[in-house]
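Every protein chain except one is present and positioned as in the full complex.
Order of writing sets the labels: A and B. Residues in every chain begin at 1.
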Amino acid sequence: MLRILRRLEGPQTIGRGPAFWAAFGLVLAAAAAYPWLVDGYTVGNTAYFFCWVFMALGLCLIWGYGGALSFGQTAFFGLSGYAYGVLTLNVGAAYGFTLVAVALAVALSALMALLLGYFLFFGRIGGVFLGIITLSVTLVMERFMAQTAGPEWRIGAARLNGYNGMSGMPPLTLPWPGGDLVLFPDVALYYALLGLLAVTYLALRILVNARFGNVLVAIRENPERAEMLGYDVRRYQLGAFVIGSALAGLSGTLYTAWGQYITPSSMGLTAAALPVIWVAVGGRGDLTATLVGTLAVLGGFQALTIYGSQYALVVMGLLLVVAVLTAPEGFVVALLRALGRAWPGRRRGAPAP
Amino acid sequence: MAFLNLAFAFLYQLGDAFSFLVLAACGLAVVFGMMGVINLAHGELIMCGAYVTVATTRAGLPLPLGILSGALVAGAVGMLLERLVIRHLYGRPLDTIVATWGISLVATQGTLILLGSSMPGVGTPLGSFAVGSYSYSAYRVVLMLAAILVLVGLYAVFNATRFGTLARATIQVPHMAEALGVDTRAIYALTFGIGAALAGLTGGLYAPTMTIVPTMGTTFIMEAFVTVVVGGADIFLGTAPAALVLGAVRALLTSWQGQLFGQIGLLVTVILVIRVLPSGISGLILRERA
């Protein structure tokens, strides 16, 4: 047990030592106190941002650590979202079935990732081509779902409903003594997602600092060398792809339950590019950077849209260009580096450049 | 006679799909196929060419000159982008995705703010002709010829001129070329500029047949990437056969089952081709040759 916990810090993640974990605890405490400081809308909106972070963390694992850029994580997002809808519309929300539906939907995504990943990695497809195939997959799914408007497209009681999207599925429901607890986008959902996010983040930290993560990074740095050392490159990449895609699926189910709605455009070109941007802007090489970066980009872009009127998209575009040019490893990583320089005691925490 | 009419109808559709794929992809084939830069703003360069063409033509320039000016302006914009952004990202192909995505956002929304939500078109010239019971647009035959001319022209530029030789040398072994006294920065800039100008040319050529709106570039981008990927790294051996294969797949599926199947067929073909031929059609041809 202690050995596993020791993997919470290591060469593959930024941040170690008491200072980092004190800061982590402080942030977690602040996040836990947050709902009591702001209004209901802000809590629900932050919970909504949390929904997307899982997909970003998954892509960080596949791309940042594994070195394989998947441009089609939204395929798994959409698949799980629709699966959640189909399952809950047919079975309902009683006895905490929504949680079972989440688990089944995520498992479905993992299964599809296993099949697609087998096709890709065991076919030795890499680099840009990997991105193009995964993008093609998500676009095929989008186009297909978009034309399922007719009443003949139904699975049990659930109408797929084409481009307009599937709606009417119940939100997440926890079985609770004295009546089920419905997780509408409010404080309850916020805490549930915060807990899930913290666990996922820590689990991924352990994973990448364990043998699996070290081999994955070795493959990213030099696949031939890793292969010569006797590692089956394909298996490790497939493993990362399946875990990352399951996380994208988790995002999909959470988003669907949050808005009680899922649409084919969640798998479209724009939607597919967004996770890549979150991860790239924050810093794809590190989980913490991805986590912070994704939340910052989501919140920043939304604020721009609210206050920037029609210039919002222009400013967003310029920010992306500037981000790539000035902070190649990501804004958050650059910021942490700068902090590390300012405060040498933390410097050991940063991975070797 | 009826059979000939049918054969012409099929050839016309095939040629139409072929020219669209070739023209959509040619600029990207230079930029992505040769330089390895994934330019998500490719569609916006096409849009730029279309806007310039329409604006100059409405101002009184003849359409062919309008199209040419569209290509030139897009080329200049491309070289400027290369100087300001792309140059700093060579060797980081995945970062260019993010940067060019940002550029495309700025271009689309900036055009909307500056020039409004749409622009009146210029109308398709040359009228129509009839074969059997079908009538066809004559301008689309011009597009087919333009596609072939572009392929021939590209081949000539990159294989028969000094610039072409230097460009291919620079892109294959940059430091070697540099050591031999080639101004590699200028070569990169010019190559990117040619890719952008070709995109602008495509925009100009299609401008009379389409709605002129800031988002018009997005209708080209998918087809462009698909063609380049199926074609593989060598634009001359790859792009033309890829466009032919994909054009046939699309024309057949569309006439059989409608546009949805045409589009899905295209994407599935890509997935299969990459799986079977990881370096595209040109990779296969080169391997056969070797």
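Throughout what follows, contacts are C-beta pairs under 8 Å (C-beta built on N, C-alpha and C of every residue); 3 or more make two chains touch, one makes a residue touch a chain.
Note that contacts and distances are computed from a predicted model.
Engineer: Please identify the absent chain by the protein name in its UniProt record; candidates are "NADH-quinone oxidoreductase subunit J", "Aliphatic amidase expression-regulating protein", "cytochrome-c oxidase" or "Xanthine dehydrogenase YagT iron-sulfur-binding subunit".
Structural biologist: Its record in UniProt gives the absent chain the protein name "Aliphatic amidase expression-regulating protein".
Engineer: Write down which of B:Val30, B:Leu94, B:Ala107 or B:Val122 is the residue touching the left-out chain.
Structural biologist: Checking the options B:Val30, B:Leu94, B:Ala107 or B:Val122, the one contacting the hidden chain is B:Val122.
Engineer: Touch as defined at the start, partner being the missing chain; which of B:Ser69, B:Thr96 or B:Gln109 qualifies?
Structural biologist: With B:Ser69, B:Thr96 or B:Gln109 as choices, the missing chain is touched by B:Gln109.
Engineer: Contacts of chain B with the missing chain: which residues?
Structural biologist: 9, 12-13, 16-17, 20, 109, 112, 116-124, 127-128, 130, 133-140, 208-213, 215-216, 218-219, 251, 254-255, 258-260, 262-263
Engineer: To test your reading of the contact rule: which positions on chain A touch the chain that is missing from view?
Structural biologist: 34, 36-42, 44-46, 48-49, 143, 146-147, 149-151, 159, 161-165, 167-168, 184-185, 259-261, 263, 265-266, 270, 295-296, 298-300, 302-303, 305-306, 309-310, 312-313
Assume only the chains that are shown with their structure count from here on.
Engineer: Which of the residues in chain A end up touching chain B in this complex?
Structural biologist: These residues of chain A touch chain B: 63, 69, 119, 123-125, 127-129, 131-133, 136-137, 139-140, 143-144, 147, 269, 273, 276-277, 280-281, 310-311, 313-314, 316-321, 323-325, 328.
Engineer: Show which residues of chain B lie in contact with chain A when the two form their complex.
Structural biologist: These residues of chain B touch chain A: 36, 38, 40, 85, 88-89, 92-99, 101-110, 112-113, 218, 221-222, 225-226, 229, 260, 263-264, 267-268, 270-271, 274-275, 278.
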